[in-house]
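What you see is the complex with one protein chain gone and the rest in place.
Letters are used for the chains, namely A and B, taken in the order the chains are written, and counting of residues starts over at 1 for each.
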Amino acid sequence: MSESPLLEVTDVATHFDTDRGLVHAVDGVSFTLERGRTVGIVGESGSGKTVLSRSIMGLLPKKGVVRHGSIKFEGAEIGTAKPKEMRKYWGAHMGMVFQDPMTALNPVMKIGNQITESIHTHLDVSRTFARELAVSLLESVRVPDPERRMDEYPHQLSGGLRQRVCIAVALACGPQLLLADEPTTALDVTVQAQVLDLLEAQQRERFMALVLVTHDLGVVAGRADEVVVMYAGQVVEKASTATLFSDMKMPYTEALLHSIPKIDQPSHARLSAIPGRPPDLVNVPTGCRFAARCAYVQDRCRVEQPPLRPGTVFGHEFRCWFPVGTPEGRDALERNQQQASATTSADQI
Amino acid sequence: MGTIARRLAQLVVVVILSTLFAFALLRLFPGDAADAVIPYGTAAQKAKFRAETGLDKPFFEQYATWLGNLVQGDLGKDYQSNTPVSDKVGAALPVSLQLMLYAQLIALVVAIPLGVFTAYRVGTKADRAVNTGAFALLALPSFVLALALAYWVGVKWKPDLPFLGQIPVTGYEPGWLEPVFGQSAGNIGKHFGTMLLPAISLAAGLIAVYMRLLRSDMIATLQENYITMARAKGLSDKRILWRHALRPSSLTLLTVAGLNFGTLIGGAVAVEVIFGIPGIGTLIYQAINARQIVELQSYIAIIAIGYVLINFSIDALYVVLDPRIRRARA
Partner (left out) sequence: MPEPEQDPMPGLVAEATRGRPIDAGTIEMAAVETGPEVRRRTKKGLGFAAWLSIGWIALVVGLAILAPVLPLDDPKDSITEIARRGPLADAGSAPGHLLGGDFNGRDMLSRLIWGGRTTLTVATIAVIIGFVFGGLLGLLGGYFRGKVDVVVSLLLDVLLAIPAVILALALVTILRTQPGTKGGGLDPEVALILALGFVAIPVLGRITRASTLSWSEREFVLAARAQGAKHRRIIRREVLPNVLPAMMSIALLSIAVAIVAEGTLAILGASVETDTPTWGNMIAIGRINLQRAPHVVFEPALMIFFTVLALNMLGDVVRSKFDVREGGL
């Protein structure tokens, strides 16, 4: 049984018209997603991952936005849809969980009402049924004492509980696609795993497609089927999770991996952050956008932008002239390291 | 609890000091008070007046007696007509209250939808047009608008409307609040007819202020994450505006509207005089003109107390609403 993928993102670009010029927030991103599968979109802040998720949902500001490319949901084009048309999808077919649960919930509205409101918008049911449904939703996201919580306000709940409520709200009408934008970033480390487990469980139960947006490679490690790494608005590497971790090609991905603190590191070990800052999205550099911070950079990188090329494994794409693990890559790295030591010793003379 | 007690104490201090100030100020009213209050009285009457009001006693003793009387409800009397001041206040207060109420209602009914609409359609031509209109309205003094309305209705239009009747340019017909203060009610239709123009004159400036306040708070609220989340739930724009965005945005508006209840009493004087509405403002105006110091003391005291009380209630209301709304707005 071959069905078209649930979500087809093809060459999507989102630019913002600001005083400083056109901000190329998302520049040519493509991937597909089937029901029951999870894709992780990983990148630093400013990489365009949040704008991408909002673009998929269609939750962009009304003015000053230029969009290209196509976004197909169940075969229907939604990239060019107006908000009125998108409203049929929102909540009913596509749900979204936001980064900060405190600001995502209306502070003056009871939790129960925020859930039932969504139910009443899309389903024609009685108030009692809606309330029962809401209570069972809270149960399924493992909020203790759900009956009581229905009448409480967001500020009366802890951060982790609030995020569960947000998840319940997003799932209320049984959407086929769930987008989670950094769902655990604002939460305690101890609570993060619980929330992620919850998302996974819900996905399995409901056979949903899940888009997990995060800056943390560790989050996608055990939970995504496919990973899309973004940098400065572009996709720089795309692979199944296993391939990505075992055979990564993009130096940026490697640097991201090394910046994750490991549980078995000695406590005073230095965290290796990636030096430098992301490039200006208005005046994008010619050549590779990661060149200024790349340990493998060569002259070619600064001049010519590498295209997205397939790797050895099917489905693996990356954007690099001197990829990790290849002879050219290793040479490039060595050359840079020698140069670096040469200049430092030159300084010392 | 401690803060409420402290605020209450602060209040009492302010009330005492402002009444003291008013008291002292009126002592500065030129001339012998007896000459001012009963200029045509005989020497004996004046002497009796001085004894009654304790004008021959030292300042603070006078103040203490007066304060004592005030607390017991004795507000002195108008010596020219020999009416107790409390009666005059009882007659004028419902008039002023009704006027304030109508002005505020008109202002809110017009300003709230405008504020919501312009925040929703921020940056569009409609938004700019409304903003310009509000800006112009702010520059229009209420007495100018009052005169313009009086001219247009009284001279040019001269309408005869159902229920409201001919809209008079001066004069007043009692309404529904008078019975509460012990007076008889009047013809409600005529009452609204007499109050229509003064209420509009006062409301115009309020509309501009309220609309801009609500609009700017709404614009900020509409940027909040929970509004985007509400959109992501598939809710209609109308529902989001009125059910989600309006409530958190209305705090500043409600505060200012509340405070205006205090300021409208004094601020309505000119409008009252132009339209011949016998409210508290007119009462004070007449007392000042007639140099009725004893009356004036009581009026100013009542207003000061009322104003301070309203301020206090609004502060208290903030404390009640505060835990739910965790945002620091200037």
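One rule holds for everything that comes next: a contact is a pair of C-beta atoms (placed from the backbone, for glycine too) under 8 Å apart; a residue touches a chain by one contact, two chains touch by 3 or more.
Just so it is clear, the structure is predicted and the values come from calculations on it, not from any experiment.
Trainee: Check each of A:L7, A:A25 or A:M150 against the chain that is not shown and name the one that touches it.
Mentor: Hidden-chain contact among the options goes to A:A25.
Trainee: One chain is left out of this view; which of B:L164, B:L177, B:L254 or B:I288 touches it in the full complex?
Mentor: B:I288
Trainee: Which residue from B:L75, B:L97 or B:A150 sits in contact with the chain not drawn here?
Mentor: B:A150
Trainee: Over the whole complex, note the residues of chain B touching the chain we left out.
Mentor: Residues touching the hidden chain, for chain B, are 13-15, 17-18, 21-22, 25-26, 28-32, 35, 122-123, 135-136, 138-141, 143-144, 147-148, 150-151, 154-155, 209, 212-213, 215-217, 219-220, 223, 252, 263, 265-267, 269-270, 273-274, 284-285, 288-289, 291, 296, 300, 303-304, 307-308, 330.
Throughout what follows, only the chains that are shown with their structure count from here on.
Trainee: If you average the CA atoms of chain A and of chain B, how far apart do the two points sit, in angstrom?
Mentor: Between these chains, centre-to-centre, one finds 55 Å.
Trainee: Which positions of chain B touch chain A when the two form their complex?
Mentor: 123, 224-226, 228-237, 239, 243-244, 247-248, 323-327
Trainee: Hey, which residues of chain A end up touching chain B in the complex?
Mentor: 57, 59, 63, 83, 87-92, 95-96, 98, 100, 103-109, 117-118, 121-122, 153, 155, 166, 169-170, 172-173
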